[in-house]
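Quick one: the structure is below, and I'll ask about it shortly.
On to subunit A.
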Amino acid sequence: MHALLTLILSFAGALACGLMPAGRARQIRWVALAFASLGLLTALHCALRYGGSGVADEVDWPWIPSLGARLAFGYDGISLPLLLVTGLVAVCGVLFTWELKERANEFYAYYFALVGGVYGVFLSRDLFLLFVFYEIAVVPKYFLIAIWGGTRKDYAAMKLVLYSFAGSALVLLGLLGLYFGANASTFTLQELSQASLSAPLQYVVFPLLFVGFAVLAGMWPFHTWAPTGHVAAPTAASMLLAGVVMKLGAYGCLRVAIGLLPLGAKVWAPWVAALAVVNIVYGALVALRQTDFKFVIGYSSVSHMGFVLLGLATLTQTGLTGAVLQMFSHGVIGALLFALVGAVIYSRTHTRQLEEFHLLIARMPVIAWVFILAGLASMGLPGFSGFAAELHVLMGAWQSPWVSAGLVVLAGAGVVATFGYTLVKIHEAFFRPRVASGSSDKEGLYEPMTAAEIAGCALLLGSSLLVGLFPSLLTDKMQASLKLIVDRLNEAR
Partner candidate 1 sequence: MDGHLMLNALLPDLVVVAGLFLCLGADYILLRGRDVAERHRLISRIASWTLICGLLAGLLGSRDPQLLQLQIGDGQLVITPVRLLFKLTAFLLALVVVELIPTRPATSGHVSEQYALLLLSALGVGFLATSHHLLVSFVALELLSLCLYALTALDMGRRAGAEAALKYFAIGGLSSAFLLVGISYLYGVTGQLNLGKVSAYIHTLQHLPPLLGVAFLFLLVGVGFKLAIVPFHLWAPDVYQNAPTAVAAWIATGSKLGSTVLLLGLMLPGFDAPNAYSPVSRLLSSGLAVLALISMLVGNLGAMRQGNLKRLLAYGGVASAGYLLVGMVAFSDASRVAVLFYVLTYALASMGAFAVVALVSDQLGRDAEIDDFRGCWKSMPGIAALFLIFVLSLASIPPLSGFIGKFGLFFAALQPPPVPEEGFGGWSWLVAVALIMSVVGLYYYLKVLRAFLVTGEPALPPVRVGTNAWVVLVMLAVLVVALGLWPEPLLEWLR
Partner candidate 2 sequence: MHATLFYLFAALALMSGLLVAFNPFSRNPVTRAMFLVLAMIALSGLFVLLHAYFLAAIQVLVYAGAVMVLFLFVIMLMDLRESERRRVGAFAAVLGLAAVSGLGALLFGALRQAPAGTEAAVGSTRDLGRLLFTQHLFPFEIVSVLLLVAMVGVIMLSQREAE
Partner candidate 3 sequence: MIDWINNAIAGLSAQEQFALFGLLKILVAVFAIVLPLVAYSVVAERRISAWIQDRVGPNRVGIPFTNVRVWGLGQPLADGVKVLLKEDFTPAHVRTAYFWLAPMVAMVPALLTLAVIPFGSVLGAQPMVMADLNVGILYTFGITSLSVYGIVLAGYASNSKYPLLGGIRASAQMISYEIAMGLSVIPVFLLVGDLNLGQVIAYQAGGAWLVFKQPLAFAIFLIAAFAETNRLPFDMAESESELVGGYHTEYSSMKFALFFLGEYAAMVAVSAMMVVLFFGGWTLPVAGLNQPATSLGVGVLQIAVFLAKVIVLMAVFIWVRWMLPRFRYDQLMQLGWKRLVPLALANIVATAAVLFWQSTKS
């Protein structure tokens, strides 16, 4: 199956769901599930077929010659894990919003528009096209949050969109700089990567592109949209946000900023590393102080994205491998955590305030254990994907000449902090009697997980385990593609 199918399926899904009558929520969700699963299957098929090097399923049609834009699609080892995680999260997002009734047709229209945009970014081999998809992914988020969201949804939605858009404005400026600097009249990655870019240009353009993309990756100090956005978003949207949209930024940083501007990357890498470590530590510490369960997960996302950024800043093969792996890993785990907190637990307790939870371990044992597993995965317990990823990142950072040892130590401290807040919050949520009074929450057992929830959890947790146990499944595929980038980095003077 051709990789473009993911894209086409998503937009077709958006159209199909959008045109269905609003009242038929049942039919709509099955249609949505069908489209999402087909997308996942396509992505899986691509993954199985991928030979391990080069660009697969490449197509290249002329589009707007006067702007140098082409319809160039294709995927390599870097996009592959991200395609997979997008497919996974898209399916699970549908599963975890199984009960959605209100304006279901519109919901899935926006949802699939977002998913399609994400697929598009990962598949684009042309920067203009990439940017187009990048922006396509911006707007649906607004509506997803503003219509179906929760806490301070207007504020959060607007903030998120404006941050994203401001980031993409920077990206656009950077792209134009790249285009005119390369003087090759093209936006295709292929040709731009062969163009010679002067060092001063790279020094200027790199921060534009990197910061522009990193806004979406939740880089400190531009991360503030992330917690509020994640918290306000409806479950499926926050899963997508945490699972894949943040990866869009990181992917852009890697693919465009680092991949095309090696000299710029080398100059700015120490700064990026510093910010990344701030992300890790700051995110973890703030998560520790949160009382709203969803905010905890939100800040943990910020912290985890710090590892991605740190991996990127290493500019070494190991570190970049770790970064991509972490993108996958956090995509899966972050989505699972948001799903559990936002949908599974919230739909039963109707609160997300930790002090109102009352001995949940006894009252929803299965869910609690699933969450504990997910939490362990999140803090990087060996056997889960997070472990492999963070290990790679830290190893890469240690080897990297651009990341100082002190920062690596700090990042290590951040790992400890992650352990800390995860355990503390698990305790607060599940093993602690109610602290705040006044909650009218009933005593006794909650309903068990529904089939859809079980399927979703199984999918996400399973894939995390699978990659955790056999990281080479993914790492092997990405080595060749990453090596290209690393080689360019090493060659660039």
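By definition in this document, a contact is a pair of C-beta atoms (placed from the backbone, for glycine too) under 8 Å apart; a residue touches a chain by one contact, two chains touch by 3 or more; residues count from 1.
Candidate selection criterion: all candidates are chains of the complex that A comes from, given by their letters.
For clarity, every value in this text was computed on a predicted model and none was experimentally measured.
Novice: Identify which of the numbered candidates 1, 2 or 3 touches subunit A in this complex.
Specialist: Every other option belongs but stays apart; subunit A touches 1.
Novice: Could you please specify the touching residues of subunit A with respect to candidate 1 in the complex?
Specialist: Contacts found on subunit A: 18, 22, 62-67, 103, 106, 131-133, 135-136, 138-139, 142-143, 146-147, 154, 158, 161-162, 165-166, 169-170, 172-173, 176-177, 179-181, 201, 204.
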